[in-house]
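The complex appears here minus one protein chain, its other protein chains still in place.
Entry: chain A
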Amino acid sequence: MSLANPDCGKLFRDLDWSATPLGAPNTWSVELRTLTNVMLGSLQPMLIVWGPAQITLYNDGYAAMCGQRHPSAFGHPFRDLWHDIWDQVEPIISAAYAGQGTSMDDIEFVMHRNGYPEETHFAFSYTPVRDPWGTVLGMFCACTEQTAYVAARKAERSLRERFERVFELNPGGIAILSGPDHVFQYANEVYYSIIGTSREIIGKSVAEAVSEVVRQGYIDILDGVYLTGTPFVAKNLEIELNRGAAGEKQNRVIDLVYQPMVEDNGRVSGILVQALDVTELRAEQTKQELLSHELGHRLKNQLAMVQAIASQTLRNSTDLTSARARLSDRIAVLSAAHDVVLLGGIGASTVTQLVDQMLSLHDDALSPRISVSGTDIKVGTRPSLSLALILHELATNAIKYGALSTPEGRIAIGWEVAGPKSDRFKLVWTETGGPPAHEPRNAGSGMRLVNAGLNGTADCKVTFSFEPQGLVFVIDADLEGFQREH
């Protein structure tokens, strides 16, 4: 009879029961004898706790749960067996003795059955056993250890939690849709931030929860992925989403992947959505492209300007030595005018800065011969390069032929916003005290460069007056073109 339980069967047979409160087995009640037979014939772990002394009998299956307490616990009070968790066991064994059965799916015990603390889980039922008159004689328990099952479930749960954490940390939006209607099962924070943070979507279909995408064709795409099992991958999709604080629509640019989730049987059960909001990124890229395009444009225009200056310098020079000197001076002036633009930021050059730049090159700060008067007027980049060059050419001319060719000569430079509508820029260069000015027979390259006027202005007039007291030069241009950034 004890083939199923060789270990406990032997213990049962060998034990001197007459020395225990239960007495010899032939004196036992029919209930106890029947249950003992059932227990020792069963492969399922079983336990009997009998009589007021709560003497404990169990089979091999239950012995496995007892660890090192077995075999000494066999035939002894139940409390001796579970002394370390008695606070948990006592209420249910007492309930059973009081006639109240207990059934539990998952009870966690920390057990020392193998000599170290061990978390265990049991499903069990404590059943009171009564005599024909209703008196409780003891308790019968059939139980199943679930430690391994619970551990597996826990591992699965922690894996799931880990996945969810990975999804939450993902820089992109992730959502899981299930079924042919694409019902939201899960969405991470980033996904909410893409579609609108305050929307409620879990448990709803995409068509219901994010209804604005229906007419944009996204449901058709989802249907296609669900039916064919073929992923959908697209970049730079322009999408309209009611994601504003008050649900108002906004246009976004997203990279999107719809990945079918395939079951073991090969059927598509849902769709994994990965979305990346690239609106700002693409805008930044577009801006960068525009910027590099603009830089290229400026560079080419400046090369064209340098080309024209070089060509004019060589064209109007009598010898290479002087041409080389004039050309390098002119390029240096352009470069210095550029520094002013770059240091202050585009659009930050002023007439004062450009005039100061010329003074530092051609006037002596200790005994100045050039006087200036004018307000701080902003100059656009293109006209600022021309103005720097014009001032340089006028000064060079004055040193060679004009006021600065004699010790007594002086120059006054004045500029203002002029015109009845205050829409003109006017600069007057007046030389005095030097030799009388004469109109040159052939305009040199300097005069030609000055005559080219202010680049970027629509209407620029340049006039030279050759007076007995010296040269008077006036440049008069539209203020709008003079100050505009091109």
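Here is the rule we go by: a residue touches a chain if its C-beta (ideal position, glycine included) is under 8 Å from a C-beta of that chain, and two chains touch if they have at least 3 such contacts; residues count from 1.
The rule we apply is simple: contacts and distances are computed from a predicted model.
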Query raised in the report: Of the options "Nucleoside ABC transporter ATP-binding protein", "Putative lipid carrier protein YhbT", "Response regulator" or "Sarcosine oxidase subunit delta", which is the UniProt protein name for the chain that has been left out of view?
Result: "Response regulator"
Query - Contact partner of the left-out chain, one of A:Lys300, A:Arg324 or A:Lys400 - result: A:Lys300
Query raised in the report: Thinking of the whole complex, not just what is shown, which of A:Leu237, A:Ile377, A:Ala452 or A:Val474 touches the missing chain?
Result: A:Ala452
**Report entry** Contact partner of the left-out chain, one of A:Gly61, A:Pro260 or A:Gly481
**Finding:** A:Gly481
**Report entry** Touch list for chain A against the chain that is not drawn
**Finding:** 293, 296-301, 303-309, 311-312, 315, 382, 386, 448-449, 451-456, 458, 460, 481, 486
